[in-house]
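Missing here is one protein chain; the remaining ones are kept as they sit in the complex.
Our next item is chain A:
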Amino acid sequence: MAAHRCSYLAWLVFIFSLSGILVADGQETTLSGDHLVSAVENPQTDAETEKRAAEEPAVEERRWEATRAADAAEENQEFPASVATVLSSTPQLKDDFQEELVIRPLHSGDIYASFHFRTLWETDFMKGNKVSHYRLFPKSLGQVISKFSVRELHISFTQGYWRTMQWGQPYLPSPPGAELWVWFQDTVTDVDATWKELTNVLSGIFCASLNFIDSTNTVQPSASFKPLGIANVTDHRFLRYATLPREIVCTENLTPWKKLLPCGSKAGLAVLLKSEKLFHSSFHSQAVHIRPMCQDSQCKTPSWELRQTLNVVFDLHTSGQGKQEWSLFKMFSRTLTEACPLASSSKIYIDITDNPQEEQFELIPATPLLRQAVVLGDRRTFSVYDLTQQVTFGTVRSLNLLIRWKSTEGHMLRPLLHAERYVAGYGLQTGEIHTLMYNNHPFRSFSVLLLDSVPWYLRLYIHTLTVTSKGKDNKPSYIHYQPSKDRIRPHLLEMLVQLPPHSVTEVTVQFERALLKWTEYTPDPNHGFYVGSSVISALVPSTVAMDTNNTQERTLFSSFFPCKEESSYFVRVYTEPLLVNLPTPDFSMPYNVICLTCTVVAVGYGSLYNLLTRSFQVEEPNPGLAKRIANIIRKMRGVPPL
């Protein structure tokens, strides 16, 4: 600690001696250097603990986490007392970066890799004080948060649809296309204007078409999206939710996303994120979540969490050439050589829950480290590779994790909650949206919140809404419906539906397709119009609680009653987006239509005008031209005219 303080003071002197821009540069280099020292120091203590961890993995991991927390607490107490009083203008740069890669071999033979990067920053954007010194936290996002008074921001870009029935639940669900939901602080007066500005800024940051988010696809869900961080407001006037189901995610979105990482794509897990492989996959989803967090139980020191996640599912046949053998190199065409030097922890987890005795697949190199965690209501076991340790990389100084299958047997537990959606009906006049929600729990019913945001050009008829389960009418206990306004806002339908055990609940609602103005159609109008996924949020009874088989090792005193806090867990499921065709006018003939319709109006006007202004008269035929000339000649000759 003393060394810390010395270097800090030295740095202060350094600041005073230099000026302007140089200061900022110097600050960054010194601090990162400082962190490097501590990063090098840490592995020693970690290494000691890991040895013991081999014996009692789960317990040991927990203890390792606890010691680190204590360290941090000590630093907290010592630092500010001495330094901050001396120089109050100096910002406290307390931030922390962690990276993780979770790999889950899927029963279909595909493989699911999920990257999680977390930057924690102990600062307060909300108090209105200007934050201008950034270290690990990306400045672009920090400025966005403070400028637009954002309390929480969740954005995801997804290519492909997550197949829940084949792959189980994802760690972080996301709908196809782009999704953005933001909680603003209650100091924001004009939320809509701020939202509009924010989407335009984010559109620039992520190189995405978020600027297409306007009032016609933005809704304010009343119950489905609650703040995930510390929050004292749940007034949904400060919430905005929008999806762009048509958005296509590609390299240009990945690059700015990678730039937000402290190490970029230069070191650590991010070196694996090469677009040529990532986008050659069945499912790709990248997300950014920003929320305020508590560091301690009293919530004295608020901090901001930036969580960047990237989920990718590689297909057995297209990426794996049909061979059930996955390695880091095969997946990402890179291997790992080091952790991100700025990361306080950098780990790879492999889900080996279904493979406790290595009867299904083997891991090369093997790791003695294990860790248990309750994920999505299920207790899972993971093999852990700690990248901050040199041991992990072995003698070749490169980690190429290999998962080789031995047998293809085994089945996946059906996901408890699962939903699908489709459009019924034919023709371009009307249609019906069917949403099917499956409760696969054998004996428990639970309620789900269904959120549907339907564009205005599909005119929903709420009186045709039916909810049936097991052939009976299942009346929703809560309905929040906001009808659409043409060209202004979409329909919003939120319902709380009770799903009976082991049942399918069907929600149907009829709609009418509108004819739009010719300029309102997309460039490919006959491709159809996308309707964003329905969002189903639920507290699902845990599988741990449901688990009655005796094979898992548990202490006798804990295994009789299902444990309370695990008894239900939060799940969000997104259905498929819909593609709906609308009737189209003929785009090639606006002039013709204008001319023809005006002609008809003119026919009406003309015929009435004719009758109104003229009167009936007996026809006195005009003499012909020849006769007139003859008359002139006769007149000259002095002869009476004809």
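Everything below uses one rule, namely that a contact is a pair of C-beta atoms (placed from the backbone, for glycine too) under 8 Å apart; a residue touches a chain by one contact, two chains touch by 3 or more; residues count from 1.
Criterion: contacts and distances are computed from a predicted model.
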"Phosphatidylinositol glycan anchor biosynthesis, class U", "General transcription factor IIH subunit", "Proteasome subunit beta" or "G protein, alpha subunit family" - which is the UniProt name of the missing chain: "Phosphatidylinositol glycan anchor biosynthesis, class U"
Full-complex contact with the absent chain, from A:424, A:579 or A:608: A:608
Sole residue of A:193, A:589 or A:639 that reaches the chain not shown, by the stated touch rule: A:589
Absent chain, residues of chain A that touch it: 426-430, 456, 459-463, 479, 481-487, 491, 512, 514-519, 583-586, 589-590, 593-594, 596-597, 600-601, 603-605, 607-620
